[in-house]
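The complex appears here minus one protein chain, its other protein chains still in place.
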Amino acid sequence: MVIVMAPEATQDDVDAIVELVGTAGGEAFVSRGVSRTIIGLVGDIEQFSSLNLGGMRGVADVMRVSTPYKLVSRDNHPERSTVWVGGVPIGPGYMTLIAGPCAVETPEQTLKAARMAKAAGASLLRGGAFKPRTSPYAFQGLGEQGLQILAEVRAETGLPVVTEVVDAHDVELVASYADMLQVGTRNAQNFALLQAVGAAGKPVLLKRGMSSTIEEWLMAAEYIAQRGNLDIVLCERGIRTFEKATRNTLDVSAVPVAQRLSHLPVVIDPSHSGGRRDLVLPLTRAAIAAGADGVIVDVHPNPEQALVDGPQALVEEDVAELARVVREFPPLLGRTLT
Amino acid sequence: MVIVMAPEATQDDVDAIVELVGTAGGEAFVSRGVSRTIIGLVGDIEQFSSLNLGGMRGVADVMRVSTPYKLVSRDNHPERSTVWVGGVPIGPGYMTLIAGPCAVETPEQTLKAARMAKAAGASLLRGGAFKPRTSPYAFQGLGEQGLQILAEVRAETGLPVVTEVVDAHDVELVASYADMLQVGTRNAQNFALLQAVGAAGKPVLLKRGMSSTIEEWLMAAEYIAQRGNLDIVLCERGIRTFEKATRNTLDVSAVPVAQRLSHLPVVIDPSHSGGRRDLVLPLTRAAIAAGADGVIVDVHPNPEQALVDGPQALVEEDVAELARVVREFPPLLGRTLT
Amino acid sequence: MVIVMAPEATQDDVDAIVELVGTAGGEAFVSRGVSRTIIGLVGDIEQFSSLNLGGMRGVADVMRVSTPYKLVSRDNHPERSTVWVGGVPIGPGYMTLIAGPCAVETPEQTLKAARMAKAAGASLLRGGAFKPRTSPYAFQGLGEQGLQILAEVRAETGLPVVTEVVDAHDVELVASYADMLQVGTRNAQNFALLQAVGAAGKPVLLKRGMSSTIEEWLMAAEYIAQRGNLDIVLCERGIRTFEKATRNTLDVSAVPVAQRLSHLPVVIDPSHSGGRRDLVLPLTRAAIAAGADGVIVDVHPNPEQALVDGPQALVEEDVAELARVVREFPPLLGRTLT
Partner (left out) sequence: MVIVMAPEATQDDVDAIVELVGTAGGEAFVSRGVSRTIIGLVGDIEQFSSLNLGGMRGVADVMRVSTPYKLVSRDNHPERSTVWVGGVPIGPGYMTLIAGPCAVETPEQTLKAARMAKAAGASLLRGGAFKPRTSPYAFQGLGEQGLQILAEVRAETGLPVVTEVVDAHDVELVASYADMLQVGTRNAQNFALLQAVGAAGKPVLLKRGMSSTIEEWLMAAEYIAQRGNLDIVLCERGIRTFEKATRNTLDVSAVPVAQRLSHLPVVIDPSHSGGRRDLVLPLTRAAIAAGADGVIVDVHPNPEQALVDGPQALVEEDVAELARVVREFPPLLGRTLT
């Protein structure tokens, strides 16, 4: 931790900080510059946080120099992790395709979508039974009935199921059906939910908040990890920017950046970031090429009748090209499709 | 609702839409332009939503021309509303100052802060017992013990209490102590929580999500209203932008914009938006001058020891100036301090 | 300047930096933390910049702790400055209203707008003869003919003229007519233009780039100052964010922040930030209340026929209220309308 003093700070101000840090069991090193004095702190950073150093007289800025997350940080766990979901790996050396309908609507639609997913090379099935919607008047998902449909389709196709949970108190229910729990972008800082999925004993797909920095995203993962669950897969799904041509802006740089900061696997959702079907295949290719450990894609047998996000779903005629992409690109990066 | 056809759309594509709209009980008016054809729809917009018109062949864009919220819209309720909290009004003609500590830490600190608030002209006390924090290692609030402290300080000072609730399943507990429930910026799209506070029978202070558009903010209010609670006060608290000099960028234009779109009162939080004590008074003045119905401010008797957000709290020596501001500016706008 | 070493940095990496800094005439203070080593540098920062310390082995981050601008910084010039334009002051203690048409269209329109401006309390006339437009098909201004109209209207009304220059090679021409040169938001990093207006011997109104940080804005001012011209007035005019209800988001916090960092006066443009007439008066009040040294407003006798930005111009019926606002609010802040 580094403290930058204001130009008008006095010697007394500096001394007060050195003393305070000392009483907290740390050491303070003072460097006097031409225009500014800086103080480097050595010791337990959590303890310094509680000192409220930023509130001391003469302090212009307090800069953290180490990461605020620990369990998910690569600093303490240099090897990248692999997370297993119903026997399917997500991690280095693999390319995992997760596909399925945005929302579970009927058994037929879900089964057809699962078969499209499988034909495209998917080893995991996505599908939402609980849907967080901006409008209270929009379709909110089938709830437990949707979970049952997913379980039936899993039995039929053999694909383990990834599905979203939106309320801490539904975690147990959803976990009883799902192979992997998804936390959506609107819940990226719903800390009660993060803690609940951390305790549920199932792998978690953690979407980045649409306006979360990468650091905040990793802090959200830390909430889950702190409850004893390190089976977390990070999912970049587009961030909110000024650009209006796409629903969100896919931050493809987040893949190498997050992989460098954290040992957790990182996948990309090219469907929700772009919000447009014609962008899904280009962004899928970009995601794989950037080094993503997997891709999660919406497919729908009949998107013009979809109750949620129809315009972004891949359709039957896209399946062959998606299959080609996930088969041909990963080997160039030393990866194998799971 | 307006449908814009792609340049390459055929007559058949247009006919298909006209027919579909007709079967849904609506009417479609076709205008053929030089480069584009547009179709204006007349009828029940909710019904059109479920048609997934954006997924039809030849459609380039679907534009909504009426607001997606109804209960909170000023279209259907032209007069601006006043919300009463423990006998204190927030609404047109009034200026309501809400003040107190960011977090409840001890009975003494809370009482002192409440007295500072009162001296500054506040008629409502703010104070957090449940704190949503980015880091799982940060102080998360005193919980129910904090609520008890708030109740005691209310008894001592007569100030009704505004306090945050972060989990749908704590709503009943918090509502049993509080006069007004606060929904924080990180929960702006926690729909389960919005629905729960909508059913709690207490007024709600709804903070704008730090990356919510004004429309999304009003949709969040609609979630609350839909459960039968129209005692909602909107609170602008800064949005996320590229600027780094302030924690968030206070969107002061949101006051007149939201007041034009919705009949609900709008207040401003100048403490959390700026994140810096030296900005609180200038932003408080700007908020009042822009026409806000109230201001919510952090005060702390001892901010250098605050467990949360100390650097932004006003201190004893700011109280007189805050009192002057909330007394002298509102009359220029035809408002009276409550 | 502070250097943060990567966790894997070796003693040799640290030694190499200490030695390099020494050869450049500086001193390096090493603080070894539990997880990170930091090095504080003391000496001439410009010299350190050319060392490319960020490229050295083992370096994770290089953090500047002093401001990169000097001439416009308040560090070296604690007293706030007043800039005089044709005998009219802009600075502490004053409130200066600048008003006029967005674009000069005809002598009649410009004269009428100038009279509206004067009736509202303006002491300076704005009006564009050179207009930077996003579309090459849009009206680009009358050029020199527009400057002549402005000069005639100045003769008629006595109002000194503020007008934009968009090309370095027009600076001399524009300066021969104008009392103050405006640099627009799209030219905030047009360094050739900044240098040319710096050498022109006329005061400059420097608009913030719509996506410039406050630091970049002050760096742009530094370009002007470096050519010997410190008669610079900073103008906040809205920044680009995700919000779509307003054309740009007025960053009202920029007023106190920029006034704290720089000694230059700061004014606000409430017309271009909001892009909507109904926001101009609320934002004018907010600007004054936040402590702005002035406000620059579009007025038009006939906005429905305006060639540029008609929807945001104040009209005849707004003049009385604008006059009231600029007369009644400034005294509460110890300011007098010029």
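Letters A, B and C mark the chains in the order given here, with residues in each chain numbered from 1 onward.
One rule holds for everything that comes next: a contact is a pair of C-beta atoms (placed from the backbone, for glycine too) under 8 Å apart; a residue touches a chain by one contact, two chains touch by 3 or more.
Treat the numbers as computed from the prediction; the structure is a model and nothing was measured.
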| item | value |
| --- | --- |
| Contact with the hidden chain (one of A:Ile3, A:Val21 or A:Val255) | A:Val255 |
| Residue of A:Arg74, A:Lys131, A:Arg154 or A:Arg285 touching the missing chain in the full complex | A:Arg285 |
| Missing-chain contacts mapped onto chain A | 211, 213-215, 239, 241-246, 249-257, 260-261, 273-274, 278-279, 282-283, 285-291, 328-329, 332-333 |
| Interface with the undisplayed chain - residues on chain C | 46, 49-50, 52, 54-56, 68-69, 132-139, 166-169, 186-187, 189-192, 210-211, 216, 219, 222-223, 226, 240, 303-307, 310-311 |
| Hidden partner chain, residues of chain B it touches | 1-2, 4, 7, 29-36, 38, 40-45, 61, 63, 65-66, 75, 240-242, 244 |
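By our rule, only the chains that are shown with their structure count from here on.
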| item | value |
| --- | --- |
| C-alpha-based rotation, chain A on chain C, 0 to 180 degrees, nearest 5 | 180 |
| Gap in Å, rounded to a whole number, between the CA centres of chain C and chain B | 31 |
| Length of the line joining the C-alpha centres of chain A and chain C, rounded to whole Å | 39 |
| Centre-to-centre distance between chain B and chain A (centres being mean Cα positions), rounded to whole Å | 26 |
| Chain B residues counted as touching two or more neighbouring chains | 211 |
